[in-house]
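Notes for the one structure printed next.
Removed from the display is one protein chain of the complex; every other protein chain stays in position.
The letters A, B and C name the chains in turn, as written, and every chain counts its residues from 1.
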Amino acid sequence: MPAQARRRRSAPQAPDRASRDREVQLRAFYRDMVLIRRFEERAARAYTEALIGGYCHLNLGEEAAVVGLMSALNPTDYLFTNYREHGYALMRGIDPNRVMAELYGRVDGVSKGWGGSMHMFDMTHRLLGGYGIVGGQLPLATGAALAIDYRGGSEVVMCTLGDGTTAIGAFHESLNIAALWNLPIVFVIINNGLGMGTTVAKASAEPELYKRGAAYRMESARVDGFDPVATHEAAAKALETARKGRPYLLEVVTERLRGHSVVDPARYRTAEEVERLKHEDPLQTFGAKLTADGVLDPDRIAAIEQEVAGIVTAAADFAASSPHPAVTTLFDYTYATPVANDSRRLPGQPLFEPLPLPAPSGAHA
Amino acid sequence: MPAQARRRRSAPQAPDRASRDREVQLRAFYRDMVLIRRFEERAARAYTEALIGGYCHLNLGEEAAVVGLMSALNPTDYLFTNYREHGYALMRGIDPNRVMAELYGRVDGVSKGWGGSMHMFDMTHRLLGGYGIVGGQLPLATGAALAIDYRGGSEVVMCTLGDGTTAIGAFHESLNIAALWNLPIVFVIINNGLGMGTTVAKASAEPELYKRGAAYRMESARVDGFDPVATHEAAAKALETARKGRPYLLEVVTERLRGHSVVDPARYRTAEEVERLKHEDPLQTFGAKLTADGVLDPDRIAAIEQEVAGIVTAAADFAASSPHPAVTTLFDYTYATPVANDSRRLPGQPLFEPLPLPAPSGAHA
Amino acid sequence: MTIMTYRQALHDTLRAEMLRDDNVFLMGEEIGIFEGSYKITAGLLKEFGEKRVRDTPIAEEGFAGAAIGAAMLGLRPVIEMMTINFSMLALDQIINHAAKIYGMFGGQASVPLVIRTPGGGGQQLGATHSQNIELFYAFVPGMKVVAPSNPADAKALLLAAIRDDDPVLFLENLALYNTKGEVPDDDTPAEIGKAAVTRPGRDLTLIGYSRMAHLAAEVATRLAESDGLDIEVVDLRSLRPLDRATIVESVKKTHAAVVLEDDWLTYGIGAEVAASISDGAFDYLDAPVRRVAMAEVPMPYAKPLETAALPSRDDAINAIRQTLAAVGHRPSALALGVPHS
Partner (left out) sequence: MTIMTYRQALHDTLRAEMLRDDNVFLMGEEIGIFEGSYKITAGLLKEFGEKRVRDTPIAEEGFAGAAIGAAMLGLRPVIEMMTINFSMLALDQIINHAAKIYGMFGGQASVPLVIRTPGGGGQQLGATHSQNIELFYAFVPGMKVVAPSNPADAKALLLAAIRDDDPVLFLENLALYNTKGEVPDDDTPAEIGKAAVTRPGRDLTLIGYSRMAHLAAEVATRLAESDGLDIEVVDLRSLRPLDRATIVESVKKTHAAVVLEDDWLTYGIGAEVAASISDGAFDYLDAPVRRVAMAEVPMPYAKPLETAALPSRDDAINAIRQTLAAVGHRPSALALGVPHS
């Protein structure tokens, strides 16, 4: 479980205890950022080793944003994200083994190997899906908020999306509906400056993305996504507002340290940009700050790295040893309600009774 | 041709001439409003007489808006509208006979009877279509502006849409693209207060629709659509801005005096609303004002009504006597470039060589 | 049994299901204050209030997606797409999301959603408003698609769709709303995925769905009188899954088949029906399966052109006679040469 989750349970404290708790929280933030960083690095390696397939988008550079946002959610709140969601899955408290197993496409994966990197889902931890279609999660998240409102529940939905996603129609339709119906939802723009290779300036006529909330009379704000504390506080405020039935638009400004996906060399980046990014790393920045403030020291950092290394290695081992889904399960998830005449035919099977020659095995409609 | 079109050609004038010209223009506006009013009333009658079919949406209540907007366009500017476009077609200078003939679905119609009420098109008068899909015209109009920009032309595209249309994704995508690329286009929201029966308040989280321009850093304004002069001036300013490559969003506030379409009794309207509308009629308001200002008098009004009655009656007669399209033309407009193996089969015809019994006539693939 | 219109059957069933289950609610454009473009939801806003009968902005993708999200949390939304043409704007949410969520996440969340929408044509609505694109949904695994042709099926299939845990495209038809028929009073849902032999016969199998199943029944009755023909009518009722067994069984008996459809011929629903018959009844078929469908053009507004483009009763009759002639069946002299409409 993410360290910050433990913090959530701490009761009101006396001042001295409080400052100690604060240090605990700051270290927890750092530790969680390290967990995401190392997990993603391990995933990148597994991809190059062909243990992971398809598209694989990493949270490298977004660790502070992810930690700050997720630490503000109640366990009962719901989360919808885009396809760049490994870190979010970890921070929602999903076992890293199951997250890595999903990347490997194994039966113990959070989506049983059916979703892969882009499509992690876990109802108990209320991660209602990473989604591969740009903008696809927004109407869904709006509908989840509608269901909460319909039942008079007190949960809130958080829906993250990328900067590039603010240009798509679903963004407009969803924010308008959410604001019109006063739904408990926070839309979070993770502004990492790029679509795939397209900058915000080239994609959005209003580059200060949070200002788009105005078109829906929706309260909005922008926060520094390299600062997990500031992000946590901004998210807490947004969630509080949404819980009162006033949807909120939060823009979290961050960076994407690597290519769009594992296979993207990001050649479109200028030398200066590449150079700049070397020195703009939320993990370094936050770690240095905490060290300067005496909250962290080399030993503590080493200990954290060691703990995390153990988790990540264990996750990779677990994933590697988890079985591949059996071909016999291919037709298990087409329909939730079984239906007459459903096609359960493999490509090699004829529509009607097999002909004399040895016919392939498998189900038959 | 619309009377105001004549005005456009008048050269710079001495002050006295100028004020006379102004009166001429005001009377021209009034006359054009009367033309739209009587034309639409005639169309409604023809619909009840089953001479017009399908959906038929009228500009009743929007006459001042239509006249004010259209009088600000250059003949070379392009216009895209929604399906409520009869008045726009007339004001672009299209022969009323051909507009009515389209409603009747005859060969002399502006779209040769293929489009009907919702789909009027005339390249020479640069009406690039009424469109029946809500929001469908916005991306198209944006593309037309792109083509102008691509060729370095000086024309501007005007794209009208209804208040209800601001909720759809295409609105957002189009305005963002137009602003991002500095295209010469003016988006005009005809705010008649209703979708079909849904009010702006129930459809838009930002009911002051023109303010949505802010999400694209697009200049925008709202104008009284019952005042043709104010509308004309607001449109002129918007077009001038767009001609400089700065797209513009103009909201024209008006009323829909009847149902959504000819067949809609508008039962959803409250008694007060119905009562209010009796006294809110742009034709009455503007006519009364001009009379008070001595620009109009009962004789002039009678003369205008008589001229217009003649035009409208002639249009109906022309339409009624225009031939129906021949069934032999059914396959003429599937493709602009003829293509091998195109299906030119009537529903009764077999795919392959006809069988013994008498087969239906017509083309054969 | 009560005699009522197709519209009434839909309205009453929606109402009954809303009374039965608090999780059932309606969303769509103009379904509340306006009472629905075709008045299926008339009176329901007054009875159930805005929470259960929700007017949406004009945003097909947005409200369809919202319904999907609500369904993921266990509500049972029944949404109305004003006509199937407009559902194209929500296609991404329906096909890339509603139809994928159950499988893509390994069966963790289902999407109990009903999408009610009328197809049709023949109302002079022009090229963009006269399309029959049920194919787009029938093609997609994860979707279920039903298409009732009469009031009784409208009720039974709507009951089944609402109580099903998967997304169901419920195809209605503009031309059927005012048609009447007997409707059973009990609430027995139909079985999705099953076709029905609505008229037994020996001479030829006539296949249709929605409006065309209605026309098929009419044509069969007429030809029994005029030509003394004994035509078996199969109403597909479910387009996905498609009940090949029932269709093939019938053709194995009649040895001839004609498919009536309101959509375009090439790649239309009838293509799969014809291909399946030609495969499953290969040794029984005495003539090619004949398809009667819409002319392959953007639908013109002008009435004579629209009429020519739409499959008519006479087209169906000619196709049947030509097919029977091809198999060597003797139609009564009287019956020859019905003029082409």
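The definition used in the following text is that a residue touches a chain if its C-beta (ideal position, glycine included) is under 8 Å from a C-beta of that chain, and two chains touch if they have at least 3 such contacts.
As the structure is a computational prediction, the values presented were derived from the model and not from experiment.
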| item | value |
| --- | --- |
| Which of C:P77, C:G142, C:G193 or C:G208 contacts the chain that the document leaves out | C:G142 |
| Candidates B:A141, B:A234 or B:L346 - the one touching the absent chain | B:A141 |
| Residue among C:D12, C:D165, C:D230 or C:D279 that touches the chain left out of view | C:D279 |
| Selected residue (touches chain absent from view) among A:H119, A:R212 or A:H232 | A:H119 |
| Touching the absent chain when the full complex is considered, from B:E40, B:D122 or B:E206 | B:D122 |
| On chain A, residues whose C-beta touches the chain left out of the figure | 53-55, 105-106, 111, 113-116, 118-119, 131-136, 164-165, 167-169, 195-198, 202-204, 268, 324-327, 329-331, 333-334, 343, 345-348, 350-352, 354-361 |
| Contacts of chain B with the absent chain, listed as residue ranges | 78, 80, 109, 111-115, 119, 121-123, 128-129, 131, 133, 136, 138-148, 150, 169-170, 173-174, 176-177, 180, 332-337, 339-343, 350-352, 365 |
| Sites on chain C contacted by the missing partner chain, in the whole complex | 85, 88-89, 91-92, 95-97, 99-100, 102-104, 126-128, 133, 135-136, 138-142, 240, 242, 263-264, 266-272, 274-275, 278-280, 282, 287-291, 296-298, 300 |
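One rule holds for everything that comes next: only the chains that are shown with their structure count from here on.
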| item | value |
| --- | --- |
| Chain whose averaged C-alpha position falls nearest the assembly-wide average | C |
| Chain B-chain C separation of Cα centroids, rounded to whole Å | 35 |
| Interchain centroid distance [CA atoms averaged], chain A/chain C, Å | 40 |
| Computed distance of Cα centres, chain B from chain A, in Å | 47 |
| Chain A: positions in contact with at least two other chains | 169-170, 173, 176, 180 |
| Overlap residues in chain C, where contacts from two or more other chains coincide | 57, 59, 61-62 |
